[in-house]
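All protein chains but one are shown at their positions in the complex.
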Amino acid sequence: MAAGKQVFAIVKKDVLAELRTKEMVIAMLLFVILAMVVFSQAFGVILNDLDRVGGGLLWVAFLFMSMLGLNRSFVHEKDEGCLEGLLMSPIDRPLIFFGKMLGNLLFLSIVELFAVPIFFVLFRLELGASMAGIFLATIFLSNVGIASVGTLLSTISINTKTRDLMLPILFLPVIIPLLIAAVSATGGIMSGEELTEVYRSMRFIAVYDIIFLLVAYALYDYVISE
Amino acid sequence: MEFQEAWPYVVGVYMSIWAVLLIYVVVLQKKLAAVKRELASLSKAVERKG
Partner (left out) sequence: MKKSSLILASAGALLLMAGVYLAFFVAPDAVVRIDDRELVRYSQKIFYFHVPVAETSFVFLLLGGLFGAMYLGTRKRSYEQMSYAAVEVGFIFVLLVMITGVLWTRADWGVWWEWEPRLTTFLVLTLMYSGYFVLRSSVQEESAKARFGAIFSIIAAVNVPLTFVAGRLDSLKPVHPTVFTLQGASMEGPMLAAFLVSMFGMLLFATSLYIMRLDLLRAREDIEYLKEELEVG
């Protein structure tokens, strides 16, 4: 089988499993909306200045939502012995990483595609059409980093005694650089800052993505094989 | 900050560095000694067994 086909097969498997139950995407979406409600109630007063804090608010919700999804995607694999099945299948080991990573990227992006409009409506924010493009591009770019680091670390954490409790402890400190850049980029877009600043943050996110894609790809084989 | 105000912090820095390093050395040495003792008794046991 060609590499692309093998990766596609894994993604297809995850999508089909999700389509059958729809439990993950719906739970993730509900989680994001609930997080927004919690924020609005917890920080009611300062939300008048939402242009500046809105970016951070969105990212906190997205990060925690992504951990929810990442854990889910491997609990299935582990509990139902799917990972062993994947390992025994004729798929090249390193390609398993790309398959799982693309699946996670897809689910994250789908949930966020629904969550972003809800966020803008709930917090009465507006964005021009050209800005909306850059905004979504930033989110997608960050998703690549979240999915790469997350896929690697959630595979590790699911194999520990504490399982899903382990993921935030490993994932959050590693994702902090990306969070800083993403908050700075989306915050800059929403408060109408100069685009050069925004592009600088986006460039950093791209560099982070490339570095961790390579690192996670190189290390993934050592996680899954004894 | 002048000497009168700053010295407690300066002294605090030096003391904490030495304290932490010394505690770490002592803990390591204690553990090493215990491990060496266990090692000696174990190797004797292995010898007796042949």
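For this structure, a couple of remarks:
In order of appearance the chains are A and B, and numbering begins at 1 in each one.
Criterion: a residue touches a chain if its C-beta (ideal position, glycine included) is under 8 Å from a C-beta of that chain, and two chains touch if they have at least 3 such contacts.
If you're wondering where the values come from, they're calculated on a predicted model, not measured in any experiment.
Not every partner is drawn; the one left out touches chain A at residues 149, 152-153, 156-157, 159-162, 166, 169-170, 172-174, 176-178, 180-181, 183-184, 200-201, 204, 208, 211-212, 215, 219, 222-223, 226.
Contacts to the hidden chain, counted on chain B, fall at residues 1-3, 5-7, 9-10, 12-14, 16-17, 20-21, 24-25, 28-29, 31-32, 35-36, 38-39, 42-43, 45-46, 49-50.
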